[in-house]
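As you look at this complex, bear in mind that one protein chain is not there, while each of the others sits in place.
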Amino acid sequence: MAMPFWNQKSCLDLAVESSNKEFLMEFLAQQACRNTVGDIWNGRMKDTLKENRFGYSGINKIKCFLDKMQSPKRKFAVNVISYLVFLCLFAYVLLFDLTNTVSTKEFVLVTWVLTILVEEIRQMHKIYHMPGFEKASSCVQRIRKLKNYFSEGWNWIDMFTIVMFLLGFGLRFKQSRDTFDWPRVVLAVDFVAFVFRLVHIFSVEKTLGPKLIIIQRMVKDLLYFLVIMAVFVLAYAIASHSILYPGAPVTWETARQIIRKPYFHLYGELFLDETEESTDCTNDASLWTNGTTPRCPSEAGKIVVPIMMGVYLLFSNILLLNLLIAMFSYTFTTIHEQSDKIWCFQRYFIIKDYALRPVLCPPLNVLWHIYQLYRIRQHRKLSLVTYDAFRKYHADKRSVFY
Amino acid sequence: MAMPFWNQKSCLDLAVESSNKEFLMEFLAQQACRNTVGDIWNGRMKDTLKENRFGYSGINKIKCFLDKMQSPKRKFAVNVISYLVFLCLFAYVLLFDLTNTVSTKEFVLVTWVLTILVEEIRQMHKIYHMPGFEKASSCVQRIRKLKNYFSEGWNWIDMFTIVMFLLGFGLRFKQSRDTFDWPRVVLAVDFVAFVFRLVHIFSVEKTLGPKLIIIQRMVKDLLYFLVIMAVFVLAYAIASHSILYPGAPVTWETARQIIRKPYFHLYGELFLDETEESTDCTNDASLWTNGTTPRCPSEAGKIVVPIMMGVYLLFSNILLLNLLIAMFSYTFTTIHEQSDKIWCFQRYFIIKDYALRPVLCPPLNVLWHIYQLYRIRQHRKLSLVTYDAFRKYHADKRSVFY
Amino acid sequence: MAMPFWNQKSCLDLAVESSNKEFLMEFLAQQACRNTVGDIWNGRMKDTLKENRFGYSGINKIKCFLDKMQSPKRKFAVNVISYLVFLCLFAYVLLFDLTNTVSTKEFVLVTWVLTILVEEIRQMHKIYHMPGFEKASSCVQRIRKLKNYFSEGWNWIDMFTIVMFLLGFGLRFKQSRDTFDWPRVVLAVDFVAFVFRLVHIFSVEKTLGPKLIIIQRMVKDLLYFLVIMAVFVLAYAIASHSILYPGAPVTWETARQIIRKPYFHLYGELFLDETEESTDCTNDASLWTNGTTPRCPSEAGKIVVPIMMGVYLLFSNILLLNLLIAMFSYTFTTIHEQSDKIWCFQRYFIIKDYALRPVLCPPLNVLWHIYQLYRIRQHRKLSLVTYDAFRKYHADKRSVFY
Partner (left out) sequence: MAMPFWNQKSCLDLAVESSNKEFLMEFLAQQACRNTVGDIWNGRMKDTLKENRFGYSGINKIKCFLDKMQSPKRKFAVNVISYLVFLCLFAYVLLFDLTNTVSTKEFVLVTWVLTILVEEIRQMHKIYHMPGFEKASSCVQRIRKLKNYFSEGWNWIDMFTIVMFLLGFGLRFKQSRDTFDWPRVVLAVDFVAFVFRLVHIFSVEKTLGPKLIIIQRMVKDLLYFLVIMAVFVLAYAIASHSILYPGAPVTWETARQIIRKPYFHLYGELFLDETEESTDCTNDASLWTNGTTPRCPSEAGKIVVPIMMGVYLLFSNILLLNLLIAMFSYTFTTIHEQSDKIWCFQRYFIIKDYALRPVLCPPLNVLWHIYQLYRIRQHRKLSLVTYDAFRKYHADKRSVFY
């Protein structure tokens, strides 16, 4: 509820602006606060208010529909559907339609990505409430806005996907005789990044949201674990390769071969036929360097490497992987309760983000921007009405309660 | 114990009719209540009462045997054995006897399934105690009964298995020149569903019952987890396939190939020979489209895909699967105690269900129904004696205690 | 300490004879009790007493050495070493020396097993303190002794191993033209049972003891789990086999093939090459029945079975196996503390068992029995001196303290 003496700000606004993350997290985890955020999400309160004030005349119905579409939940749903359509189109082009000539579907994709870019630029310029912000110069304001934009990890991923896509698409026009298909690889990696953004969407869901936060924490756990793992893997990799194939040539291919077996051992692929009793192999250096037949393992390797592998497997697959499970189990138990609070915290910002978004989502948002531009031309004044839907909601409520 | 002032209902009946699930669960988990339910299950009390009242004369012995057979436990045991015989027959027919001509064994199976159907229809019509139910019209009563019947998940499975079986059997008579063996596939899937019903049987067992409830909860956990998993799998699947086999044809076969490898990677099958050094492959499109020789992976794929796979395996097999273990471990610990209560709750309804069943189980239940029909013809009045064995039990007891 | 008024029994004896298992377990887990049992185990107290009373004259040294050998720990160590030698000899014979003619090593083995049998017979006849036992008739006493002997699980295994061995050895003399090598199989299975007895030895060790008790409990957990697992495996096994290879012949070989793949799927062996793209297979029934070439999967199977397998793997390898881990984790945490108590309880009986054993272990125990027989002949009176080393220990102590 907006409070007259506190510059018309609600308790929620004050809590958010307090910039005390600990307190805010506790505050947002309160049931009352959850309900309020949930109501904003569903746009429920607004609807009730509307219905009280207006009868259902013809014009009001359209207005009512547009208002309904402005609830964060609806905007979110439309966004998700539009994004899924985009991903399907991208996947289709990537799999079936990336031939030598650039097709129409690809141009559709590029335009779509550009509209996503427009949306990202809008996010960069969105109003940013910070004490003393309004008094700063335009340039300082712009830098602060950018700083704020890049302070969130997801925005980095957003920018990365867009830049990668444009890079991949640009490479398509560079005629090369190279057998290595660069644009395809760049676009495929970019596709993974685009799909990865879907995970952000799950954050709003009640059950998946906290789980994603747990996954984030576990990735950190995993990274530390990987450092220990890497020491084991590398030690075994270099030792076993040096015994099996003495005097290897100094190439990238050798580096790949060194790391390949010990790494895949982790997943239960033991390559026993390659180390133990390979019959279709050669000791002739000229043959195995050009890759026609694999190189024969040395006699010493046939005896020593299986023993080393046995010890390595015991440490990597039994000790370390099971330690990881124990670690995860412990982390899960300790942060499970906390994850719910963090989720409430993140959800508030996602909902606020969607409340402030334009009604039209990425592929059509350009139309909205053109309309805004047209309005500015008309009134020579930047209208900020649609921007502060979140504030407006409080305003509406106030007009009734006070 | 039946209480005279409460319409001759026992505490148990009142608790069940209170329709407060929380309270009922607590009530049924009480040791006293457990014992009572356990006694009904074994039909023990009734026996003692019988022995007290009657001497062991010739006629009484037969009556006594029939009474014993009416204890839920005996009915249950006979049901289980009959069902196991049915499953064995089904398995035998499916494996060895599903030739072009329809055999006698199949007709036996169909009759059996029809008797199961009769039993299900009986369950649909069973008396259903609900406040204000008796006053409703016949049609409303029928709808309510159906609603009640389908409110339990197991009944859905029951109906599904019967319909599938009849469908599969029906397809056997449709002469087709199709190489795809539809009736066999339908019956095989149906067999799985029939076996799955066995799990319902374990619910009564003291150790397995709570475990099955935990599994039910974990399946829910797993479903949410699979959503996250699917995002990872699909992203990698599409990206890796587009790099390995650029410009694939738009067929179902391609869809299968896209999902196949990343999915089986989860179980430790890495297909390294297919991506890395396949020698017996072709780049000729006419050859790999008709499936004689597999298609060669692209040069870029041979280099990039193993790296992508390495990262994918780290996320899917190490991060996500171990996260699942942690999740399961947490869920198990938290709901283990609760599962016991839920089991008591479910067990009560299963026992009640068996207490109200006819003495003869599915393949012979038709005889019982014919007998009932004959009795109705005789007396022109629906006798409900055998139906309320559960009530009768209280009645018997009352006659002694009061 | 022995108490004069309680029939010269120690607190320990009274606690054991109280036959209240709960109380005894608590009693034996006390630190004081642990120390006493530990002292008996090491034979430490006795030594100190000995040293106080006798100087180290020549004759006493030998007596001292024999006394030292009578401490349960020493007897146990000698037993273990002798048993390990026996196992090595058995393994050697099994692997290298089980030719058509019966070798000398085998006869050594048979004699050894017979001495083990003698030891088991002694254990059957060992004095058994039970209220009112002494007054019973000889026949009743014998039956009670046997009952007591077979009340412990390990004795069943002991008898099983001996009977199996003699059976296996007996089969060696039966000339048969059978290609199936029965005596070898029986002896190999027997060897596993003999090695399994080693686990009993670990029970005494401080860290391994409680772990073995936990394993025993987990085996119970696992058995219930296997029932659920078996339902899943069988359902999938029969359904998939009926689709892949319709109209299989009714043989044991078919039964093996049905269960083989789904079972090994649990361990990550997917047999994808057999179901999907097998080229060296035949549809000619005469060829695949005699086992020269494998049978081709049906067309329907190639499409449906991989999908069924995907679902099966999800349930078996991801849901059920991870559920098992969660179950084990829970069981481990709950019974870990308790396991220590149970271990103390079991350890007491093992130590008591060893305290009452003859000084010479199995292969040489015959000598001791012959010596006893000789003594009985001489004195016409069964000397029970060595039998109650446990009691004697208290006696020695008492003679000093009182």
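Letters A, B and C mark the chains as written, and numbering starts fresh at 1 in each.
One rule holds in what follows: a residue touches a chain if its C-beta (ideal position, glycine included) is under 8 Å from a C-beta of that chain, and two chains touch if they have at least 3 such contacts.
If you're wondering where the values come from, they're calculated on a predicted model, not measured in any experiment.
Colleague: Any idea which of C:L24, C:L98, C:V113 or C:I318 touches the chain not displayed?
Modeller: C:L98
Colleague: Out of A:S242, A:T282 or A:Q338, point to the residue that touches the absent chain in the complete complex.
Modeller: Selected residue, touching the omitted chain: A:S242.
Colleague: Where the complex has a chain not shown, which of A:A77, A:V304, A:I335 or A:V366 is the residue touching it?
Modeller: A:V304
Colleague: Considering the whole complex, which of C:V85, C:V163, C:V189 or C:A285 touches the chain not shown?
Modeller: Per the contact definition at the top, the residue touching the missing chain is C:V189.
Colleague: If the missing chain were put back, which residues of chain C would it touch?
Modeller: Listed in rising order, the touching residues are 91, 94-96, 98-99, 179-182, 184-185, 187-189, 191-192, 195-196, 198-199, 202, 207-208, 211-212, 214-215, 218-219, 222, 226, 256, 260, 263-264, 266-269, 294, 321, 324-325, 328-329, 331-333, 336.
Colleague: Where does chain A touch the missing chain, residue by residue?
Modeller: Those residues of chain A that touch the unshown chain are 224-225, 227-228, 231, 234-236, 238-243, 246-250, 254, 258, 268, 270, 272, 277, 298-300, 303-304, 306, 308, 310, 313-314, 317-320, 322-323, 325-327, 329-330, 333.
As a working rule, only the chains that are shown with their structure count from here on.
Colleague: Chain A to chain C: how many Å between their CA centres?
Modeller: Centres of chain A and chain C (C-alpha means) sit 55 Å apart.
Colleague: Identify all positions of chain C at which a residue touches two or more other chains, and write them in rising order.
Modeller: Within chain C, the residues that touch at least two other chains are 268, 325, 329.
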